[in-house]
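Excluded from the complex is one protein chain; the other protein chains are retained at their positions.
The block that comes next holds subunit A.
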Amino acid sequence: MSKVMESSSSSYKGHKKSIGNWYKKNYIGWLFILIAVVGISLFYFYPMIRALLLSFQSGMGSNLEYVGLDNYIRLFSDPTFIAALTNTFIYLLIQVPVMIILALFFSVLLNDATLKFKGFFRTAIFLPCVTSLVAYAVIFKYLFGVDGLINQFLLDLSLISQPLNWLADPVLAKITIIIAITWRWTGYNMIFYLSALQNVDKSMYEAAKIDGATSFQQFFYITVPMLKPIILFTSIISTIGTLQIFDEIMNITNGGPGNATLSISMYIYNLSFEYSPDFGYAATVSYVIVILVVVLSLIQFKVAGDDK
């Protein structure tokens, strides 16, 4: 939209027309974007503002009243919220880097010109992304059950002597969640890298090879710098996704054991529907996600972005 404005403003700079005239000439243009403007205002800005107002209210169900900043103060002394925040950050700090690196690794492997059955492997790794979140979560729950396939496998290999209780142990449960989301989303990120790799000029690799660069050097000094914008993009998308993680937790562990795997989104759900409904406080917690997404994205831009 800003592009449209800039171009139109530059083309009109020469003419010193009155504002009225300007509207006359442009109203058709405005009519075209009117639908989008109304739609976005209606379905994005209006709910956002209502949610912000809601986050300053508290009370059960429909008995809401304004409490000022109480909800925001309550966040800091709410151990469940702090647990949910910590869990979410653990997912974020471990899962996003692991996934990004794995996705990079796969995409470089699959981009190899000499590789056979490329299409098959690409599809195989991308396929998890088209599965339904709930369906795959339920399958993971059974895979990691006490008498699930993973335990059977580990037992058969004699890696463990008795079945691990994956979903009932706080650490193992977190690991299960991280494995699940990594499985689900690695292929998705890989596709971005694969398509970006098509745009990397082959001659650079040839030149590097002639200069005697090893594969590792090629990867770190050519591939990674060339993919930097995409890496930034995927890490922001993944960060946002992980901050909002809900389906997997809800279906695999339901937040347990205790609240060892509870995520922020799941806590919002609990506050609204599981406990006595407090939509005001739930809105406050959801604004925390908004703030976190903004802050983390800014940091990522600063750290990895171009200095444009």
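Convention: a residue touches a chain if its C-beta (ideal position, glycine included) is under 8 Å from a C-beta of that chain, and two chains touch if they have at least 3 such contacts; residues count from 1.
We adopt the following convention: contacts and distances are computed from a predicted model.
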item	value
Name of the absent chain as recorded in UniProt (options "Phosphate transport system permease protein PstA", "Glutamyl-tRNA(Gln) amidotransferase subunit A", "ABC transporter substrate-binding protein" or "Hydrogenase")	"ABC transporter substrate-binding protein"
Of A:R122, A:K141 or A:R184, the residue in touch with the unshown chain	A:K141
Residue of A:A51, A:I90 or A:A168 touching the missing chain in the full complex	A:A168
Contacts of subunit A with the absent chain, listed as residue ranges	5-6, 9, 12-13, 19, 22, 30, 34, 37-38, 41-42, 45-46, 49, 60-63, 77-80, 83, 141, 145-146, 165, 167-168, 170, 253-260, 270, 272-277, 279
